[in-house]
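Excluded from the complex is one protein chain; the other protein chains are retained at their positions.
What follows is subunit A.
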Amino acid sequence: MIKTRFTALALAAATALTPLAAQAAEIEWLQWFAAENTDGFYDELVADFEAKHPDITVKLVTQPFGKVRESIVTDNAIGVGSDVLGLNMPWTKEFLDIGILEPLDEYLARDDNSFATSDLVEAPLGKIDGHTWMVPLNAFPFVMHVNMGLVRQAGFDAPPATWEELAEQAGAISALEDGISGIGMPFSSQPPSNGPILTFLPLLYAHGGRIMADTTPNFDNPEVVATLQFLKDMNDAGAIAPGAASRTGGVDLEEFIAGRTGFMISPGVHSSSITSRNPELEYTLVRVPTNGETAYRVHGWEIGIAADSPNKDAAWTFVNYLLSPEVNARAAKAANALPGNLAALDAVREGADETLLKQMEILSGDTPVEEMRQSPKAAASWSVMTEEIQAMLRGDQSPEEAAAAVQARWLDLAG
């Protein structure tokens, strides 16, 4: 009797729960963020979201950064693409050509969003083909990391603030002893290093230059040539670490951490690796040396929704959750980054370490720039840039010739 009642009760419970289960939407989030030193954070984030939204389940799909772009393209081609996509701004145009991304304008215009669009970091929001395609989870502004020990040994009291000072100090540091270099320039073409976008573009933006005119390549302009000339002069003077053409971003970071490079231009997020792995290093970070301009290159972790997702509303509910100031602040802290939603800045500031506070202070009045997102075939474009700059550093061509060659090849790529 008891058994029969128990069975009936179980059946009734199962029947009552079935409609709920049937309504639950499962969405997939493909990203590389969970593989980036944020042990367990994203699993907790997903669990928190699911607790607050019992009608949606999220499957976290993590790929290594170097494979995410290929995965998104391949998954889309086969029809097994994820609903929410972790994105890198330079991939934008290529993904639009394949039709992978859903325009977000209508979602951003909703009244019940947990954030104000005007509070989001601007760079990823810029319209391409008349629409906004992604929103920023985090922002990683480019800064210059400084080994103050080497700066002092070379006879200077303060880090360089202008190009002239950078060239002078980098040259003096290189002259200190064998194996020590003024500045690292990772111009390897090996992905995911992406050479010039790590060092050349931040210097160009600090000089007031740009490489695109809207969505048209504009590489052969005087600012670009001046920046290339600056790199060439530093290289000829021996201020740049040897082997730039094969140096990856990873090697550049390791060399800096080991104390063998005076300066390194890279995202501010590297400060946590530097301070945790070599606490002995006399370290600080500063704005990329400028010629009066205050623009900086910004990189970030962006989020978009797949055009063929069958659960776009559920996907947006999740994106909306990630951009709420409280959650966005947690995500920024976990990655030692600035938040994509600037309304979360105060929350990030609380308990932030000194290097993050310094980034906020340095960059508070500057303009974030990211142009590669407008570039057609960005990956091929930065390969072209890498090859021509490598040829220039080898002495095979002048800065003017390098700029002209990149421009011509970019126009070919754009078709």
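Note that in this section a contact is a pair of C-beta atoms (placed from the backbone, for glycine too) under 8 Å apart; a residue touches a chain by one contact, two chains touch by 3 or more; residues count from 1.
Here is the rule we go by: contacts and distances are computed from a predicted model.
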Protein name (UniProt record) of the chain left out of view, among "Multiple sugar transport system permease protein", "NADH dehydrogenase", "Cyclase family protein" or "Cytochrome c oxidase cbb3-type subunit 1": "Multiple sugar transport system permease protein"
Residue of A:L120, A:A172 or A:V269 touching the missing chain in the full complex: A:V269
Residue, one of A:V46, A:A167, A:L253 or A:A352, that touches the chain absent here: A:L253
Residue in contact with the excluded chain [from A:K59, A:R110, A:H131 or A:R394]: A:K59
Listed residues A:T74, A:T162, A:T216 or A:T367, member touching the removed chain: A:T74
For subunit A, residues in touch with the removed chain: 28, 30, 32, 35-37, 59-67, 71, 74, 77-80, 179, 192, 250, 253-255, 257-258, 260, 267, 269-270, 273, 277-278
